[in-house]
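Note that this complex is displayed minus one protein chain, with the remaining chains in position.
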Amino acid sequence: MPDSGAAVRLLGEGFSPAEEMATFTAAHPEAGGIVSFLGQVRAEPGAHAVEALELKHYAAMTLPGMEALAAATRKRWALDGLLIIHRYGVMRAGDPIVLVAAAARHRRDAFAAADFAMDHLKSQSWFWKREKTASGWRWIEPRPDDHRDRARW
Amino acid sequence: MPDSGAAVRLLGEGFSPAEEMATFTAAHPEAGGIVSFLGQVRAEPGAHAVEALELKHYAAMTLPGMEALAAATRKRWALDGLLIIHRYGVMRAGDPIVLVAAAARHRRDAFAAADFAMDHLKSQSWFWKREKTASGWRWIEPRPDDHRDRARW
Amino acid sequence: MSTSGLAKLVFLGRLEDIAGMGELAVTPGPLEHILAALDPALAVELLGERVRMALNGALLGDNEAVVLAEGDELAFLPPVSGG
Partner (left out) sequence: MSTSGLAKLVFLGRLEDIAGMGELAVTPGPLEHILAALDPALAVELLGERVRMALNGALLGDNEAVVLAEGDELAFLPPVSGG
């Protein structure tokens, strides 16, 4: 959607957050501020270590839902640009999962837009997550926090 | 301050936000989320275009003040790491001015810490700014917004 | 078996594990007839109150009667994982 200035991508392969941020920043010289959120697979030592994480999506709904969220975010705040990248598939410790970046003339808009997009991505996007630990694969249930986060807006 | 996990730098030369973010991210594999704010010199076309921006600091106070802000930010939220980089000197359109990044286990802590640090950097740090336009250099006065931003916390 | 003339069920998240498959081609018709032909343990999970349904990518309301036509895709969506 080049006209809307929102770039939304659902990726089955790894990506480089630093490269994506450099490209996004270079594309928005008119923005005074850029806020980003990077979510990555947490590296945790010990018995509860997650060896792998898998995110499943549903082609008919996941990307369309992300695009609707991007449109709603851009409508709510005055942004110069918005980037939403989300992985699916199997990931390991340190792999990036999600990158959201909002470019705006005013700092407060950029912070609020990135925060809003993340709360809704986490609580409403059509992703199902399972984790592999020493005891095998386990599906992850939603946390009460997710609904509380979304209710902030 | 390697022990506190806060890196605070006051730079007279340009820097690469993408490289800084890549290094910071690689240093915090235990963090699930990293929020960053990048402030850059806005490129504006037309008669009001800013040809150059100069930030002056005061050696006896500016960096010590940034370090105190970093310590206060780390004390207030549960962070794995905090990065604050600020430029001084003459900059041109597109040049990075400030980069703040907060790494945390929980997304909300990372957002709040970066937002808090930026509000205080902008309203309380010892920087004086002047802009060069077609009509010459002009000192920039504080905006009422800065005090309102700081009063949020 | 050709899939022409059929509809499709899609099982997401843990429902895929329970079903032992991600998709199932079914004969079009009222949903209750389709579910009646499945393993009852799976049917119970599919009708769980936290499982939502989407027909051809559009979420359905709680009490909508569902009749699948040829080519329809009905997805069963357990709660998303958040995080």
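Worth a mention:
Letters A, B and C mark the chains in the order given here, with residues in each chain numbered from 1 onward.
As a working rule, contacts are C-beta pairs under 8 Å (C-beta built on N, C-alpha and C of every residue); 3 or more make two chains touch, one makes a residue touch a chain.
Computed from a predicted structure; not experimentally measured.
Under the touch definition stated at the start, the shown chains contacted by the missing one in the entire complex are B.
Listed for chain B, the residues touching the missing chain in the whole complex are 56, 58, 60-61, 64, 122-130, 139-143, 145-146.
Basically, only the chains that are shown with their structure count from here on.
In this assembly, B is the chain whose CA centroid lies farthest from the centroid of chain C.
Centroids of chain A and chain C (each the mean of its C-alpha atoms) stand 28 Å apart.
One finds 50 Å separating the Cα centroids of chain B and chain C. In chain A, the residues that reach two or more other chains under the touch definition are 39, 122.
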